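The complex appears here minus one protein chain, its other protein chains still in place.
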Amino acid sequence: MCGIFAIENHPNAANLTYQGLYALQHRGQESAGMVTWNGTSMNHHREMGEVSDIFDDAHMGRLTGNRAAGHTRYSTAGHSVLANAQPIVVSTSMGPIGVVHNGNLTNATAIRKQLVEKGAIFQTTSDTEVILHLIARNPRQDLIDSVLLALSYIEGAYSLLLVTAQGLIAARDPHGFRPLIWGRLGDTSCFASESCSFDLLGAEVVAELEPGEVMVVRGTEVSRHVVKAAELPARCAFEHVYFARPDSQVYGEMVSTVRTEMGATLAREAWADADVIVPVPDSGLFPALGYSRESGIPFELGLIRNHYVGRTFIQPAQDTRDFGVRMKLNPVRPLIEGRRVVLVDDSIVRGTTSRKIVRMVREADASEVHLRICSPPTRWPCRYGIDTPNRAELIAGNDRPIQDICDFVGADSLEYLSVEGMLACLGDPAPTYCTACWTGNYRVPITDAQHELFPAGRGAES
Amino acid sequence: MCGIFAIENHPNAANLTYQGLYALQHRGQESAGMVTWNGTSMNHHREMGEVSDIFDDAHMGRLTGNRAAGHTRYSTAGHSVLANAQPIVVSTSMGPIGVVHNGNLTNATAIRKQLVEKGAIFQTTSDTEVILHLIARNPRQDLIDSVLLALSYIEGAYSLLLVTAQGLIAARDPHGFRPLIWGRLGDTSCFASESCSFDLLGAEVVAELEPGEVMVVRGTEVSRHVVKAAELPARCAFEHVYFARPDSQVYGEMVSTVRTEMGATLAREAWADADVIVPVPDSGLFPALGYSRESGIPFELGLIRNHYVGRTFIQPAQDTRDFGVRMKLNPVRPLIEGRRVVLVDDSIVRGTTSRKIVRMVREADASEVHLRICSPPTRWPCRYGIDTPNRAELIAGNDRPIQDICDFVGADSLEYLSVEGMLACLGDPAPTYCTACWTGNYRVPITDAQHELFPAGRGAES
Amino acid sequence: MCGIFAIENHPNAANLTYQGLYALQHRGQESAGMVTWNGTSMNHHREMGEVSDIFDDAHMGRLTGNRAAGHTRYSTAGHSVLANAQPIVVSTSMGPIGVVHNGNLTNATAIRKQLVEKGAIFQTTSDTEVILHLIARNPRQDLIDSVLLALSYIEGAYSLLLVTAQGLIAARDPHGFRPLIWGRLGDTSCFASESCSFDLLGAEVVAELEPGEVMVVRGTEVSRHVVKAAELPARCAFEHVYFARPDSQVYGEMVSTVRTEMGATLAREAWADADVIVPVPDSGLFPALGYSRESGIPFELGLIRNHYVGRTFIQPAQDTRDFGVRMKLNPVRPLIEGRRVVLVDDSIVRGTTSRKIVRMVREADASEVHLRICSPPTRWPCRYGIDTPNRAELIAGNDRPIQDICDFVGADSLEYLSVEGMLACLGDPAPTYCTACWTGNYRVPITDAQHELFPAGRGAES
Partner (left out) sequence: MCGIFAIENHPNAANLTYQGLYALQHRGQESAGMVTWNGTSMNHHREMGEVSDIFDDAHMGRLTGNRAAGHTRYSTAGHSVLANAQPIVVSTSMGPIGVVHNGNLTNATAIRKQLVEKGAIFQTTSDTEVILHLIARNPRQDLIDSVLLALSYIEGAYSLLLVTAQGLIAARDPHGFRPLIWGRLGDTSCFASESCSFDLLGAEVVAELEPGEVMVVRGTEVSRHVVKAAELPARCAFEHVYFARPDSQVYGEMVSTVRTEMGATLAREAWADADVIVPVPDSGLFPALGYSRESGIPFELGLIRNHYVGRTFIQPAQDTRDFGVRMKLNPVRPLIEGRRVVLVDDSIVRGTTSRKIVRMVREADASEVHLRICSPPTRWPCRYGIDTPNRAELIAGNDRPIQDICDFVGADSLEYLSVEGMLACLGDPAPTYCTACWTGNYRVPITDAQHELFPAGRGAES
């Protein structure tokens, strides 16, 4: 998961992009970067770390121009590497292009293989470089035609923002897997993963990009294009479940509203005879409120999150069980002690964290712990941009019975939101959401056998 | 405000102190430090910044011994300076002493003046150095007698932890202005500003220190002493209102419980005909829950706090009104739009932040905004350790009518919790709390005319 | 100018490369980097700064394998950018390749243009990326054939070291513009810009690579190849004049020996009636010794160099003339006062620094200042890898008379070493040295009209 932001036609494009990225910081704290076009040259900067640590006045002074795009990157498996930070900026026969990307292509490895066989060189392991090669190898009079052609070759999930000499280009894949929203601030256009980044700027939402839509903005001119004939959308529901900020609008719905409704639906589907509803903060807050209202069981902030968790931590000398979770969460004993607790969380991946939280709540002397999950069991890995582990590592992978999972996490009962219940909350009658991680129904087939994009003999920048 | 922590009789005293400080990080992010005694030498380290950024393995390797104390410091007015970071470690005729201190003495300037006239030199502007001078100048066979004598000279607010060759000493002033709690982990004793720091270690609360109590711990031996004849305690209620973490126990009461009760009392005292109760996060969360339950008006998380606010921020190029508040808080429009909102916050100091928050909520199209404050109007500056501005800068200073404040912040109505209502929530029938900032009733008179501790000709370490 | 180093068949390849780069630190302090191959993956790290600041134990732990290459980069015009740091590491159909490069291609722009037209994308402005594209686009069964073919296309100056899965490849251009030396430490082969980097490792010089030679080393196997039919070498004499360390062997000659001989020749060609010979440290030390011995005039260390010159410096408040030079050099007045001084320096570029030094020596009350330069007048810019300014900025550009330059720098007399005298010192009867910067005789024509490798619309990573 990543956050992307871009802006066109603003004299302080870099400054506003900085703010936009700042508001998207929750989508990735590993690295961030920005590229700007000033009419003559393209400048960029990227670094490991958080937005406010990366950019200083000296950088901002060099990031000149009224067109800009930026990126925040989520820390995934393996050690963090600068080479994977975005934007990627390249020189082509049609001029320089800087790109930021959120998503995962399903045929990147296959295309990459072909490109490499044709003599292309790759400097990163990212899908994004594939897209740039395709654009560069298919030059057209008008850059947008080249971009459209390149996009016609690729499959899978992408929300893209390209800074070019010809204009700012925003593109969303035909299934609309990842969000991309268009905003306006006077004569300035902006694009972002989430609407919360517009709020800080004082910009207003115009619309979500349609799945398969490509927009070119140059000054106040906007042209709209289509990648492919319309397909049934396959939007990622996890944006609503976990990724997005509750004050954001995603796919036309407020995240807070959807989350509250998920909690309410869960209460109807999986009521528990309990004394208190306790959210696992922060993503469980709204669902727990919804569950509480629907069930009539009081809502209590029984787990407190420590927001000062730093990047590094001296290892504890004593042998504290579940130390990692205890650093971040602490129970409020009087709200839990002697009570039957419904614990509301967003999802379960490997089950180990849930197990620790349940144990922590039991040690605060809850009389019963009922775990309620506001999404269906995650049984299949995501192939469209979320860094989920493979089936063997997913606690619900290989169709493991819910009761087994309940036993593993040590709850008195465990219930998940049903797929139908989930979809009903998403505010769209048609099945326009991807359900692959719950059902294994991958709307876009996985051409690439493996995620091994850089097969034999390619490590990483350390 | 600061956070203090100490430990006695643990082979990894520094490591546990690190964790203890980590849990107290909310009490101060400006600087932190630690001192340890290993039976032969006293070692310390202190630096500007947050706990997890300050200490590395090299520091921890040198902070040897089974007795330790640490400090986190809150950023107050003026530029931050290392010279004011704690611990202060000195050599005396009774051996080395390292001290951490939370509070503010009311006769420090007067004593300092006398000490300076007697030839003492001061290397900091802090009260703490006064205490160390008093101890050093009154040597006794047994160090504790020297400490007790020194404490008999000082007045005002202090919770102190001293690492000495003779033992770990914990002291709380006779009025008990600031909290100090004693915990145990097997044969290990620990002391902290708040109980939440015990939870991470797995330690258990034994008791609050009594006002005026001094404890000496050496290994598993504990001796208890009294500074002065008992006085009516004057505990600081703002610990419950604002400073402490809700999962902490302070003055024998859970903070979350007190806050919820304050909200409920406020609802009874100052009901508002409204559609939703919205907390100003994070300190408004529990009071808003209490208000909501008592009033029956729904609780909504209508303001989202951005927890990625860094220490530095590139200034915005555009002229966004209330930018500073908008960086930290963002409204969830659908929860506010068209609704009569009760906004619940902990206190109002200068009124400027409240004004911005009210404006933000109005701009999200609330139909009415009723501001409810879970503490009485702050009319007088604190002289006992909280960095409040003087009367002229306090919006409620000089007995300004509430209606004027309401007009200033732009709310439809503004109500505060009454002093009586507040005290009733604090769980103690007797008036054992300080009410100076609300009533001007300073239980300990201010000997020092001004806070100017370093009068003519003393600046600061930059 | 840059320093390059590589090693094959050593279990601690990265560690020895670190040492090799450390010894080459004088060839570039702007950035450094390293790439290693461990039989499975290629890992690299590069950063702005000096070698000992860049690599820590964590980096070294990831730079595994027994094949490695590294680079130190000299700060040239414009602001320093990470994007230009080396190595560059890419993925190709023949596997991953990591490359470090010292030199400058003369037809890079033309080739780049063609490549871009064929759809290649460029992520840097460096020549090195051109070479990698050429290799990748001409795959052969055996990688070395692909490399040889790629090298047959390029012209100009290059000393290259390539880490590949197939072996370590070292290449030197047919004119041998830049040095590249081969060493051995038991079964380990190493390559470096200068022999001084072998000394620290305890490795021994085997030989210089021949101009146009390409070596492939894999374990203890060595194969030698030729890029093109032999041409008359055009080795860069400035290695001996300025760049290399005096304890290095370059082109088969000890730098200290050549420098001393240059000073002696200069004394014969341009004797001055003076009292003392004073070197401009450090490059003037050996020439001044040679001049002193030949002339019989005493050698004095009349200028002291401050070796603590940092990267940044707070600007002086007062208006000190020649402050920049005074920070680095300070005269020893008693050695200069009242004396006729021969000042021996390596070269004059713009003349401004020489002017300041002459003025400084005059202000130390030298009665006469005779400037003697141990190389001919620099009249033409280098096109083969040295960052010299254009003719208009060169004080000796456009055939300006020596007397004019003497007037400009303010010396009583100014003499340069003759081209013939210079060549005679270089220990080779044949004219195997490049004389372009003195004579304008560019042995390899400049295909690229300008150095503007990234024409319209490409800035830099800030």
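Letters A, B and C mark the chains in the order given here, with residues in each chain numbered from 1 onward.
Keep this in mind: a residue touches a chain if its C-beta (ideal position, glycine included) is under 8 Å from a C-beta of that chain, and two chains touch if they have at least 3 such contacts.
These figures come from a predicted structure and were not determined experimentally.
J.: Give the labels of the shown chains that the missing chain contacts, considering the complete complex.
T.: B, C
J.: Looking at C:Ala110, C:Val222, C:Met327 or C:Ala424, which makes contact with the chain not pictured?
T.: C:Met327
J.: Can you work out which residue in C:Asn15, C:Gln114, C:Asn138 or C:Thr352 touches the chain that's missing from view?
T.: C:Asn15
J.: In the full complex, which residues of subunit B touch the absent chain?
T.: Counting over the whole complex, subunit B touches the hidden chain at residues 37-38, 40-46, 58-59, 62-63, 79, 88-93, 95-96, 116-123, 132-133, 136-139, 165, 454, 456-462.
J.: Spell out the interface residues on subunit C facing the chain that's missing from view.
T.: 11-12, 15-16, 18-19, 22-23, 25-26, 29, 50-53, 55-57, 60, 196, 199-202, 245-247, 254, 256-257, 285-286, 289, 293, 298-301, 304, 306-314, 316-318, 320, 323, 326-327, 330-335
Just so it is clear, only the chains that are shown with their structure count from here on.
J.: By C-alpha centroids, what is the most central chain here?
T.: A
J.: Starting from the mean Cα coordinates of subunit A and subunit C, work out the distance between those two points in Å.
T.: The separation of the two C-alpha centroids amounts to 47 Å.
J.: Determine the centre-to-centre distance between subunit A and subunit B, using the mean Cα coordinates as centres, and give it in whole Å.
T.: Computed value for the inter-centroid distance: 37 Å.
J.: Please work out the Cα centroid separation of subunit B and subunit C, and write it as a whole number of Å.
T.: 60
J.: Hunt down the residues of subunit A that sit against at least two other chains at once, touch-wise.
T.: none
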